[in-house]
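Note sheet for the following structure.
Heads up, one of the protein chains got dropped from this complex, but the rest are sitting where they should.
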Amino acid sequence: MYAESLQLLWPFLVFVLMLLVIGIYCLFATLNLIRALIGVEILIKAVTLLLIVVGYITDHVALTQALVITLIVIEAVVMAVSVGVVLGIHTHKNSLDIRNIRNMKG
Amino acid sequence: MFLNIIILVALVLASLWTVMTRSLLRSGIGLALTSVILAIIMFRLASPLAAVFELSVCAGLISVLFVSVISLTQPYSQKEIIERMKLMLVRFRLLPFIILGLGLILLLIKVNFDLILPIPETERNVRNLLWNFRQLDLFGQIIILLAGAFAVVILFKEMRKNVR
Amino acid sequence: MYSALILKPFFCVLIMNMFLKGWAKKTALWVALLLSVAQIIFAIFPETYHQSSFIYVISNFFKFDLAADNITRVLLLCIGIVFFVTIILAKQMIKDDDRRFNFINLLLIIVSGLNGVVLVTDIFSLYVFLEIVAVGSFVLIAFNKEMLALEGAFKYIILSSVASIMMLTAIALLLLVSGSTSFSAISASLLYSTYNPLIMIAMITFICGLFIKAGLMPFHGWLPDAYTAAPGPVSVLLAGVVTKTVGVYTLMRIVISVFGLYLPIQKILMFVGASSIIFAALAALGQTDFKRMLSFSSISQVGYIVLGLGCGTTLGIAGALFHLFNHTIFKSLLFVNAATVEAQAGTRDMQKLGGLSAKMPITGFSSVLASLSAAGIPPLAGFWSKLIIVIALWLSGNYIYAIIAVMGSVLTLAYFLSLQRMVFFGKLREDLMNIKEGGLGFMIPTVLLAVITVGAGLAFPYLLNTFILPVSSIFGG
Partner (left out) sequence: MTDKILLLPIIIPLLGGLLALLTPKKSGALKEGISLIAVLLNLVVTFSLFKSNLYYALPWVGFGLEFSLRLYHFSAFIISASAFFGFLIMFYSVVFMRGKQFLNQFYAYFLITLAFINGAVLADNLVIMLFFWEGSLAALFGLIAIGGKGAFKTATKAFIILGITDLCMMFGIALTGQLAGTLTISNINLPLNLLGSLAFILLMVGAISKAGSMPFHSWIPDAAVDSPLPFMAFMPAALEKLLGIYLLTRISLDLFKLNPHTWISIMLMTIGSITIILAVMMALIQKDYKKLLSYHAISQVGYMILGIGTALPVGIIGGLFHMVNNALYKSCLFLTGGAVEKEAGSTDLAKLGGLRKNMPITFVCFAVAALAISGVPPFNGFFSKELIYDGALERGWIFYLAAIVGSFLTAASFLKLGHAAFLGKISDENKNVKEAPLAMLLPMIVIALTCIIFGVFNILPIKNFIQPILGEARLGGHNFYGLPTNIFLVVVTLIVLAAALLNHLFGVKRYGSGLKAVDHIHYAPGLSWIYNKAEGRFFDPYEIGLNLVNVISRVGYGIDRGIDWIYDKFTVNLTLALTGGIRKLHTGNFSVYLAWSLLGMFFVILFLLRSI
């Protein structure tokens, strides 16, 4: 039974990897602060999926669900704070362009 | 399994659309869509409670947060928008091909994980498990919510003062 | 009884906000000060606390799985000291009652989170507390809502989130073999599957996440910006304990007691540590912003700690721990000096400063002490910790790394000398003629930290015995 469920791992892992690549690519390519946050969101979605899949495969569903619930709460708080920071930048510059936050260099 | 794969493909497509769509508003809605599809997968993988949370918090709360922020900020002038459209397309043009290639190649490879899986756990009730074994996490959630409350106080409330 | 360390700051925040808000706005400062002193006393004399006191009865009600050894005590002490210093600085630098109340609340939350990070025995709870500290830090960096501060906070948010993703991925993959998230279960299950590539990747992903949080050289991009842009007290807190606890201590704990010291991991740690030492020191050499130079110096010093850890011997880890403590003290001191200079002179640009030593003798002298300690000049504390690390590297046969460590020391000296020359020595500029020594709120932390730096250097043999022993106890059991 273990071996059988282990075979499920690879396809799921591939999709998790695809989501991760989308998120990272978004972080690299975007010129908009909010879209950068959306990229982070997609990364978190990928990890959530991975946790659920691992719980399903190892039959630790209760544990992973508990972890995922905590994770979602934390995600919400982090996003609220980040949005606050982005709004702060917007009040200063009246723009969401990512090139506004390259003042500190060297 | 076949159905699972289809839903997963839908998930990836939704997230691609989220990242690549031109309007930020649509991007926020796309995020909600991604969350909903993820919740469906969670239901199918025997994790209903997590799915409910995902639906209510991520698809609900966070999407509302994003959409409201996007509508609060009028990001660009008209000229800027046109200029950025082009830039955006150039920058994201590669992404679908990368994802497609990556997915196809990796799915075709057959990988065997030589793992010894752990023994299934005995406690099956999520609520009992959270309360009995993961009390520290619960407590952590409360603290971080408190921190979030202060963050909102500091970052949002005082901001109003400054703007006026 | 350790759960009280997490609970007390939390309940203070709760009670102050729910029932006594009007009264608490004036007194929050003193409550926090009291808590910090209590934490310092607890860290030094853990036996003095009575099991039967009220707070412990309450805390026994919670079923927290916490553990502490002597390394933890050192970290608790560091947290207590920097906590204390930050409160006094906040009293000096934040004048508005409302804003200060918010600051203290967040500070208490961060301390609660830091104590949690230090004490937990579960890898997912570790992640939760890391996030608590991170969220608190985001807000505190952006506290003044100046443009640069928001910029620093945003970079920190993105990089820290990516680090969290890495750690969560690792946790999920480790769950595949362990079925549990507690340290003991993971380390037990790793015995059978260490050399499985998937597990190897999981371990290294987790470690890389911690590298980002600790700000080691290729992973450090956010750190100088965040430290530079943060308000004075927050820089002290961040540089003094936050990155040290969140990044370095966690790295130590995970590598020593969960993953175990495997040779490839050791090699990676040493390489990353050495590259941090050299490149960050070189980057620091060219800075003109006081705090930015200190931030790069911080990266470089963390490199020493990781180098000592990667060495893997008892001596190396003892040296790393001792350097962690020393670094906390002298880098906090330097950031306090930076805050003083910025408050008094109105600028951090070192090219616009000069000759301050004549007008600000205490600040000038203490910064010389801290710089010399950081550069490893005997008999200050920094010399001993670096010496132990170098000896440990030499004895374990890593001659090249030992040489790099010594070379890094020379570079450290070089940039601190240029800092001293630009800020405290030389000719006093005319527009700074009326500058005065900072107020009492600056001087108390300065003198306190300077005394600890000198004292730790002189009482070194005694301290070493209290540092060597805990490390060997970890290896023993």
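By letter and in written order, the chains are A, B and C; residue numbering begins at 1 in each of them.
Note that in this section a residue touches a chain if its C-beta (ideal position, glycine included) is under 8 Å from a C-beta of that chain, and two chains touch if they have at least 3 such contacts.
Not measured: the values here are computed from a predicted model.
The missing chain, though absent from the view, touches A, C when the full complex is examined. Between the chain not shown and the residues C:42, C:183, C:279 or C:401, the one that touches is C:279. The hidden chain makes contact, of the residues C:7, C:79, C:372 or C:404, with C:372. Remark: the omitted chain is touched by one listed residue; of C:42, C:154, C:259 or C:335 this is C:154. Against the chain not shown here, subunit C presents residues 154-155, 158-159, 162, 166, 195, 197, 200-201, 204-205, 207-208, 211-212, 218-222, 224-225, 263-265, 267-268, 272, 279, 282-283, 285-287, 315, 372, 377-379, 383, 391, 394-395, 402-403, 406-407, 410-411, 413-414, 417, 421, 425-427, 460-461, 464, 468.
On the side of subunit A, touch with the chain left out of the figure occurs at residues 24, 27-28, 98, 101-106.
One rule holds in what follows: only the chains that are shown with their structure count from here on.
Taking each chain's centre as the mean of its CA atoms, C is the chain most distant from subunit A. The chain pair with the larger count of C-beta pairs in contact, out of A-B and B-C, is A-B. If you average the CA atoms of subunit A and of subunit C, the two centres end up 27 Å from each other.
Subunit A and subunit B have centres, each the mean of its CA atoms, that are 6 Å apart. In whole angstrom, the spacing between the mean C-alpha positions of subunit B and subunit C is 32. Residue positions of subunit C touching 2 or more other chains: 124, 128, 131, 135, 138-139, 142, 145, 176, 179-180.
Along subunit A, residues 9, 55, 57-58, 60, 63-64, 67, 70, 74, 77, 81, 84-86, 88 each make contact with two or more other chains.
If you check the complex, the residues on subunit A that touch subunit B are 2, 5-6, 8-12, 14-15, 17-19, 21-23, 25-26, 29-32, 34-35, 37-39, 41-42, 45, 48-49, 52-53, 55-70, 72-77, 79-81, 83-88, 90-91, 95-96. Residues of subunit B that touch subunit A in their complex: 1, 4-5, 8, 11-12, 15-16, 18-19, 24, 27-28, 31, 34-35, 38, 41-42, 45-47, 49-50, 53-54, 57-58, 61-62, 65-66, 69-70, 72-73, 75-76, 84, 87-88, 91-92, 95, 98-99, 102-103, 106-107, 110-111, 113, 115, 117-118, 120-121, 123-126, 129-130, 134, 137-138, 140-141, 144-145, 147-148, 151-152, 154-156, 159, 162-163. Touching subunit C in their complex are the following residues of subunit B: 113-121, 132, 134-137, 139-144, 146-148, 150-151, 153-155, 158-159, 162.
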